[in-house]
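Of the protein chains in this complex, all but one are displayed in their positions.
And then subunit A:
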Amino acid sequence: MAAELHVELVAADRSVWSGEATLVVARTTSGDIGVMPGHQPLLGVLESGPVTIRTSDGSTVVAAVHGGFISFADDKLSLLAEIAELSDEIDVQRAERALERAKSEADASAERRADVRLRAVAAR
């Protein structure tokens, strides 16, 4: 059996995804980081961006996270985010509309959020 790590992706108000994975790629403030089973214990600050989880059955789960933390110890990885959405939960048209609106209103944080959503969908 290939080594696996247990992933918990939790948002502030719900648990978004949990399961076994072989690789998790997330963006921390100092760059992208890939975590595989047996990684050194790690605690990092996440940037807004897509998180890619390669599950143990070979499929890929992509989620958009907006700020948060990654913590890994004992082959257990937790991704804490204030807001987290799985890519198949994201409404592309709504995100595109939000992006347009944010651009026209010059709302930088809203623009970034919408952009992250769209990138997560694109990475699916």
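Heads up, the rule we're going with is that a contact is a pair of C-beta atoms (placed from the backbone, for glycine too) under 8 Å apart; a residue touches a chain by one contact, two chains touch by 3 or more; residues count from 1.
Basically, contacts and distances are computed from a predicted model.
Between the names "Acyl carrier protein", "Acetyl-CoA acyltransferase", "ATP synthase gamma chain" or "Peptide ABC transporter permease", the one given in UniProt for the chain missing from this structure view is "ATP synthase gamma chain". Although one chain is not drawn, the whole complex shows that of A:22, A:55 or A:78 it is A:78 that touches it.
Check A:45, A:92, A:108 or A:122 against the missing chain and you find that the one touching it is A:45. Interface with the hidden chain, as seen from subunit A, comprises residues 8, 10-15, 28-30, 33, 40-45, 68-71, 73-74, 78, 80, 82-83.
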